[in-house]
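Removed: one protein chain of the complex. Kept in place: all other protein chains.
Coming up: chain A.
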Amino acid sequence: MKRKSMLWLFAMILVLSAFLAACGGGGSDDASESDSGESKDGEKATEEQSGEPQQGGTLTYGLDATPEGLYNWAFYGIATDAEIIEFFDEGLIEYDENLQPIPNLAEWETEDNQHFTFKFKEGVKWHNGEELTVNDWVFALETIAHPDYDGPRYANVETIEGAPAFRAGEADSISGLKVVDDYTIEVTFDEPRLNNLTNIWSYPMSQKEFEGIEVADMSGSEQVRTKPVGLGPFKVENIVPGESIELVKNEDYWNGEVNLDKIIIRVIDNTATVGALQNGDIDMISLQPVSAPDVEKLDNVEVVTAPGLSYYYVGFKLGKFDNASKTITEELPKYQDVNLRKAMAHAINREEWIDAFFFGYGKPVNKPVPTAHWIAADDSEVNVYEYDPEKAKQLLDEAGFVDTNDDGFREDPNGEEFVVKFSHYATGNPTFESRSQAIAQYWEEVGLKSEVEMVEVNLYYDMVEKDDPSIETFFGGWGTGTDPDPSALWKADQLWNYPRYDNPEADALLEQALSVEEVGDDQEKRAQVYAEWQKKVTEDVPMIFIAELDEIMGVGEKVGGFSMDVSGYNNPAEWYLKQ
């Protein structure tokens, strides 16, 4: 009896494993059959010139992260929520493919970069039928400057004259805002700055809609969470929290006809991305580099890429920062030798690393600004550290890092054991450990003994920020917005200058780039100053710049009229479905 049942169990296991093997095989067959329809040249990938955009239809847009449900520009916290708000609301200013501000709902004039006059378009309607006036913008600015406001946007209002006084409760209104009429407003900043315009908060909030709601209660209100109104091409019809959102065409959209009838936004788990695209359950989704190669193999989906605005780096802790006095108080000796840092930069094969861990959806970056940004210096203007292990070894020899005790690794100039400690954050992502090991491996190949430490991500950034002694070299990433000013990440008096990079000349250049007297409105001159700054930074190598990643979208073959560049994708009003 017993033996018989064991036999049966064994048989069942065999059947089951055959079953699993079959499905694995099926998947790869499907995949290899076709590799047409892929395109990586970005910019205008789905722009098919044939035929007029068609009207109607429902497009399904996927999200692989759960939104928090704060559907208002002033209150949202994470990029997923912003991705949703894009569909139904827009701001006064837009950015073109060169990241220059262009008028959208309002035009502006200024002579001294301190006093601005904004003229709003007339007849633009909120989804609730109210007309957009400058009062809605004043309302948004006063909400953000309100002491009870719990979002992170005050920095975008702070520079308006009188905003600090309003926030402290000393004034009933912001003195720098002067409403001329319903469509005209004069804004005065506390001082002239070149980035006043790109920095200011440019999203109005419907005053009528939020009537009677205290600022403290706004982020939890249904006007933000379940029934948001906006000015964009689509209206929010229905929200199932954490799961899906139904958007319908805004018939009164101010900026041309909207092609689609409906957009359904669905939250999916990233394990389902490829299958859902293949089956047409979703038409579009922003892809992680790891799933992009699988999506490329599908013949009904195109992969569209555009340069992104973030970069990855390996930083060196060069000092300690005191947050109370906002100064770098102590110099850490271990990595002070610039030749050591240069050698470590030369040791890393960035191309190979990016291909291995980002599947080619990125390229090496050579400066602290993503290449697509207009202030980015040309590679010929900065010091580029190509993969060159011989040069790395030579630099190390010159710097006195030689192997004195024949253990295969170099000792420091004093003959002490030298171990590079490299820290990387850990999340659930299994590739993080191998990608940091890979970097340590490159260093070991030029004779520097290296250790990797993985730290839980929340703790990691705390430690980096507080200059914890266990952080010596560290992996990180920064994003840059449309405003080119990198001061917040680079000046010696900034908390987020993680390497504690302290070069007064570099700081002076950053100040010069923003100064109205010296640079004025001359964009070229400004870019020039930033290029000089980038050269300074690359000479000093406080960080090894590793990679900039592409933005990747999977777009179904039915979707037309979609394009994407560095400033994001085009207006969803122009998207259509081919029938």
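As a convention for this text, contacts are C-beta pairs under 8 Å (C-beta built on N, C-alpha and C of every residue); 3 or more make two chains touch, one makes a residue touch a chain; residues count from 1.
The rule is short, and it goes like this: contacts and distances are computed from a predicted model.
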{"item": "Name per UniProt, for the chain absent here [options: \"Glutathione transport system permease protein gsiC\", \"Fe-S cluster assembly protein SufB\", \"Sulfurtransferase complex subunit TusD\" or \"CheY-like chemotaxis protein\"]", "value": "\"Glutathione transport system permease protein gsiC\""}
{"item": "Residue among A:Asn135, A:Ser244 or A:Gln394 that touches the chain left out of view", "value": "A:Ser244"}
{"item": "Hidden-chain contact residue, picked from the options A:Pro101, A:Pro192, A:Gly220 or A:Gly360", "value": "A:Gly220"}
{"item": "Omitted-chain contact residue, chosen from A:Ile84, A:Leu177 or A:Ile268", "value": "A:Ile268"}
{"item": "Contact partner of the left-out chain, one of A:Ile200, A:Ala276 or A:Val452", "value": "A:Ala276"}
{"item": "Residues of chain A (touch criterion as defined above) contacting the omitted chain", "value": "1, 4-5, 8-9, 11-13, 15-16, 20, 23, 26, 58, 66, 68-70, 75, 77, 79, 150, 152, 154-155, 219-220, 225, 238, 240-246, 262, 264, 266-269, 271-272, 275-276, 278-279, 281, 323, 425, 456-459, 461-462, 477-481, 483, 488-489, 494-496"}
